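Note that this complex is displayed minus one protein chain, with the remaining chains in position.
Showing chain A:
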């Protein structure tokens, strides 16, 4: 049996009476690109924050890279990369300084940081901007850079929270090329998105509605099950009965 990067069993997060995440169970295999879909407010970000060790679950079990989300958050953090919904590199640091900082806090050695960042900047085509402040970059570049920083220390798993929000189609395409590249190098990718064309790029997807995982399978299987040709339809079928108002 292949190793599991993420295992969730009946994972629940409750805020007062409100069950943001309601007994979700799923598994993600190593090296997989796993799409985590759901309408706004369905509980995706909350679930992701628990898996990243940013938030305690109320009940249920989960392990990430083999570590428990209740007790071993700091070990989880050493083994994952995270790109949040909000752009979270430092605007008043340059591209190289941001890479150096985040690489450094994950324990990448200085010579290695130097070597890898030169490589990275070349790959992103940002040689000219390398010593400019990140704040001045266009959004698409910022997002690509944020992703590169999230996988810079070569984590086992990378969590991406709506990484392509507000980005043009060409950049999105390039972004997904980068995701494939990361997956090919053995990094498990856990990604949330609203774009159904992106869902098609994933090996498997789950669709969350009102805090619960309503469907989980490969995009092709899901389309077959709902007897349609587009993921849009699948999503619509599942999400239209949602009780929670989209925000």
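FYI, contacts are C-beta pairs under 8 Å (C-beta built on N, C-alpha and C of every residue); 3 or more make two chains touch, one makes a residue touch a chain; residues count from 1.
Keep in mind that, in the parts below, contacts and distances are computed from a predicted model.
Peer 1: What protein name does the UniProt record of the undisplayed chain give, "ABC transporter permease subunit", "1,2-phenylacetyl-CoA epoxidase subunit A", "tRNA-specific 2-thiouridylase MnmA" or "Cysteine desulfurase family protein"?
Peer 2: Hidden chain, UniProt protein name: "ABC transporter permease subunit".
Peer 1: Just one of A:8, A:24 or A:52 touches the chain that is missing; which is it?
Peer 2: Once the missing chain is taken into account, the touching residue is A:52.
Peer 1: Out of A:33, A:47 or A:80, which residue would touch the omitted chain in the full complex?
Peer 2: A:80
Peer 1: Against the chain that's been left off, what residues of chain A make contact? List them.
Peer 2: 52-56, 73-74, 77-78, 80, 82, 84, 86-93, 97, 100-102, 104-107
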